[in-house]
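This is the structure I have questions about; it appears just below.
All protein chains but one are shown at their positions in the complex.
Order of writing sets the labels: A, B and C. Residues in every chain begin at 1.
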Amino acid sequence: MFPSNSFGSKFIITDAGESHGPGYVTIIEGCPSGIDLSVEDFLEDLNKRRPGKSKFVSPRDEKDVPIILAGIFEGRTTGAPIAILVNNLNQNSKDYSHLEKTFRPGHADYSYHLKFSHRDYRGGGRSSARQTISRVIGAVIAKKILKSKNISIEVNAFVNKIGPIEYPQPFKIPKSIDPEINAPISIAKEMKESIIGAKKMGDSLGSQVSVIIKNVPKGLGMPFYGSIKALLSYSIFSLPAVTAVEFGSGVNASSMEGSDHNDQMSSNNDNKEVTFESNNHGGILGGISTGEDILINVTLKPPSSISKKQVTINKELQTVDLEVNGRHDPCLGPRFCPIVEAMIHVALINIIE
Amino acid sequence: MFPSNSFGSKFIITDAGESHGPGYVTIIEGCPSGIDLSVEDFLEDLNKRRPGKSKFVSPRDEKDVPIILAGIFEGRTTGAPIAILVNNLNQNSKDYSHLEKTFRPGHADYSYHLKFSHRDYRGGGRSSARQTISRVIGAVIAKKILKSKNISIEVNAFVNKIGPIEYPQPFKIPKSIDPEINAPISIAKEMKESIIGAKKMGDSLGSQVSVIIKNVPKGLGMPFYGSIKALLSYSIFSLPAVTAVEFGSGVNASSMEGSDHNDQMSSNNDNKEVTFESNNHGGILGGISTGEDILINVTLKPPSSISKKQVTINKELQTVDLEVNGRHDPCLGPRFCPIVEAMIHVALINIIE
Amino acid sequence: MFPSNSFGSKFIITDAGESHGPGYVTIIEGCPSGIDLSVEDFLEDLNKRRPGKSKFVSPRDEKDVPIILAGIFEGRTTGAPIAILVNNLNQNSKDYSHLEKTFRPGHADYSYHLKFSHRDYRGGGRSSARQTISRVIGAVIAKKILKSKNISIEVNAFVNKIGPIEYPQPFKIPKSIDPEINAPISIAKEMKESIIGAKKMGDSLGSQVSVIIKNVPKGLGMPFYGSIKALLSYSIFSLPAVTAVEFGSGVNASSMEGSDHNDQMSSNNDNKEVTFESNNHGGILGGISTGEDILINVTLKPPSSISKKQVTINKELQTVDLEVNGRHDPCLGPRFCPIVEAMIHVALINIIE
Partner (left out) sequence: MFPSNSFGSKFIITDAGESHGPGYVTIIEGCPSGIDLSVEDFLEDLNKRRPGKSKFVSPRDEKDVPIILAGIFEGRTTGAPIAILVNNLNQNSKDYSHLEKTFRPGHADYSYHLKFSHRDYRGGGRSSARQTISRVIGAVIAKKILKSKNISIEVNAFVNKIGPIEYPQPFKIPKSIDPEINAPISIAKEMKESIIGAKKMGDSLGSQVSVIIKNVPKGLGMPFYGSIKALLSYSIFSLPAVTAVEFGSGVNASSMEGSDHNDQMSSNNDNKEVTFESNNHGGILGGISTGEDILINVTLKPPSSISKKQVTINKELQTVDLEVNGRHDPCLGPRFCPIVEAMIHVALINIIE
């Protein structure tokens, strides 16, 4: 129903690429003319997204350098579509050759096989999370456009849970964040120990990421199928490994009573400023933003690539043993933060006038 | 970005209507010709959706009788768009006239005011859940089309949690269901007592609904933006009052390790039948169906309309007291079941060949 | 690829209905809130579209009275979708019963049979030009929106050719128009005689309609697939009976040289006003409006319903004789004018900010 490789109607990103192919191409449509844009603008965000920066993430170490193929003239956008190529430099296809015929549990190998039959199995091929490069590229441009319009939406994502370690106030932005795992500094050490423990066991950990969107213009979104909740959940579930998306009170709403859950509004009658006493509604009522922070909680499964020995099936549908090597993230939360921030920028710019 | 009042690309439903206007009109596009269709076909599902049938739901008692305005000739579809009108018969606008200027907490009154300024405040106007009639109407036709193609997808929704009362196995279809609250008979009595208790206190209860989709064709969906997770979460969050959508392991995935979470596949080597030992992936890997049951858990907030006295603001942004009367559901789970079943049929038919 | 019954992305009209069914339903999405709208607003334009007003058009005499089913509250739009029903009052299905099995030449009977097998044959069923009611309804609302934004686009259509009688200056708006056939008064008498002559012979006449769009904002449209030419030709060919669409110099461009065809620009250097010496480009260059009048010439085939005896085939694919009775237009140009004006308003409002 929705295109598989394209997102947006006003601001559109379309991409192609595989983990171990030549590279990733992203075409961005809907950027107005006259915006300064250069290769340098992409480097910081691409660097945040990439793996290889610490022992808590995949060691695939690749400096993602974008090449601008179209849409920029004399350093500024022209209103024409922008094309960006990021070459794959550090792919190591030997790592994966033994997986040609084996379907790894938890991965898309089996479902891609069902759907496509002929598939690029190297590093997950098209199903690789490396595809998120295109969302980061889109977001860099989206943020430039928002800035040019003086719209100061601020999307903050941080890891609030890794395995058993949980941050008690998921919707309060922590004072400081550990850059290696994008988690509150107060619990980062414990989280890191959990990750190292899991890695030692050849295992991986599930996690949760909080997203707090500040300075949301009032009245964004539309009723029903135009709801911001519908749009953002769609955007987030289009990312790999997401198992749950909650807004505001989320799953806890099921244990609450209406009198507690209703966010009471009041006003300082003098300046007519409206205050919400609480934010169970997560900034969205009837699909439309109220101006309160949009609050999202995203759950990520433990990465499917683990070094523990597993049993699985192969292409001939025979049961076989599996040992996965290669370069993997032991926990997805840390790397998911910049990705979900990017995706949300791309989503929201599509509904901002 | 997405149209507000229309869903689908291959099978499209579009509707208009307000709670206390003349009625709801739904146009359905994409139905092939030659399918038997009559007013009678809609009655059972519309009756399941409607309120007024027990003390556990809103007493608005309205026999929703569809009028076919287009698309049917001599009892069969013609491939032309189908238009269905359901008149509003039992609206009682006096109930709401005092709400012209008051924004009820938890409702879309304030956000619609921000967005639209001029709004139909009677019974929530456009924001009323009565809009879900059009999803039920769409699903009746979708189910007829699926049947004509011998596709036997089965969507089962039941209430697995109301306030503190929780069903222990949310993804096991209960042997029998209490028809008044669409919950497992084993805990229905307790749930009803909770509801009655909350009503007595002038309050309402949050809830959760399990959705188990059986007989899913293998290989439905596409990677990334074409993911079934993205599509279904979009569909479900387009419904009112949803605060969380989980697939498979859902929020629990955050506490799991990869070795537990990975659903091990094996095969009886003789007949090449693939078996999953568990279903944490909820029937979807890489956005694509594996043939396992699709498992969804939906959280619904406690209804915002409560009879307890509340404090809120009015159109002039002054703080005022509020006492809501009218006809309301004390808990949304029971009525949500047929609605989410309908929505999922409409969503899935858009990605089935 | 495009939906069959729906047009637009920002301002969307969707309709259902058949010539001899209960009526036509149109849902209009994308109208902002706060615009005055009542049944009266539609009457003038619906009256212009309807047949039965003179001997030069079909005698089907039907006062099309719209019923507003949704989207209006206290006389003003609310931002919710608007639904309008126009009942069919003067259908006369006996006229057509003998056509159940016969495919009329030039009509969609055979192609609908190929596509849909089961079809409503009464008065053309879904293929009837009565569907254009929904375009007129959409345009009434589009014009109100444009007016509310002080955009004064003016779409003028008139008949410039009926059979052999041709107006020499198709892109000059005539001083006065004969309201019975929407043609320049200077040649209306001759045209009417032609029509009467054809009717007497049991025949019908082809025609052409000029469209001159004045006060077009500069810079509308986009390159390539977003071209105004692409959009308008799409819109116009979605109407029945159109065989050619020309912009500016149209087919004559094939006989011209570049030095003649290039519209020379000059400027009064003082006020920087740009003047085009000619308008072969018809107001559109590179898909984008230049501010010059948009000039379109539309050719309409002679109506396929003629009373002359014809040979054709029936549902069993046997050759049979055919005599068509019923109520028909002897020439389409006169009634096409208000329809194409409406369609163009609906198209353009989708690309105006």
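Just so it is clear, a contact is a pair of C-beta atoms (placed from the backbone, for glycine too) under 8 Å apart; a residue touches a chain by one contact, two chains touch by 3 or more.
What you see is a predicted model, and the numbers here were worked out from it, not measured in a lab.
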item: Option touching the unshown chain, where C:K53, C:K144, C:K214 or C:H261 are the choices; value: C:H261
item: Sole contact to the chain not displayed, among C:R49, C:R122, C:K143 or C:K161; value: C:K161
item: Residue among C:P66, C:G123, C:P302 or C:P338 that touches the chain left out of view; value: C:P302
item: Residues from subunit A at the interface with the omitted partner, ascending; value: 3-6, 12, 14-18, 21-25, 27, 29, 33-34, 67-71, 73-74, 76-83, 85, 115-120, 125-126
item: Subunit C residues that touch the omitted chain in the full complex; value: 1-10, 103, 105-108, 110-112, 114-115, 126-127, 131, 161, 163-164, 198, 201-208, 218-219, 221-227, 229-231, 233-238, 240, 242-251, 253-267, 269, 272-274, 280-282, 284-291, 299-306, 308, 310-313, 316-319, 347, 350-351
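What we mean here is this: only the chains that are shown with their structure count from here on.
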item: Angle of the C-alpha superposing rotation, subunit B to subunit C, to the nearest 5 degrees; value: 180
item: Reference subunit C; chain at largest CA-centroid distance; value: A
item: Computed distance of Cα centres, subunit C from subunit B, in Å; value: 40
item: Length of the line joining the C-alpha centres of subunit A and subunit C, rounded to whole Å; value: 47
item: Multi-chain contact residues (two or more partners), subunit C; value: 9, 80
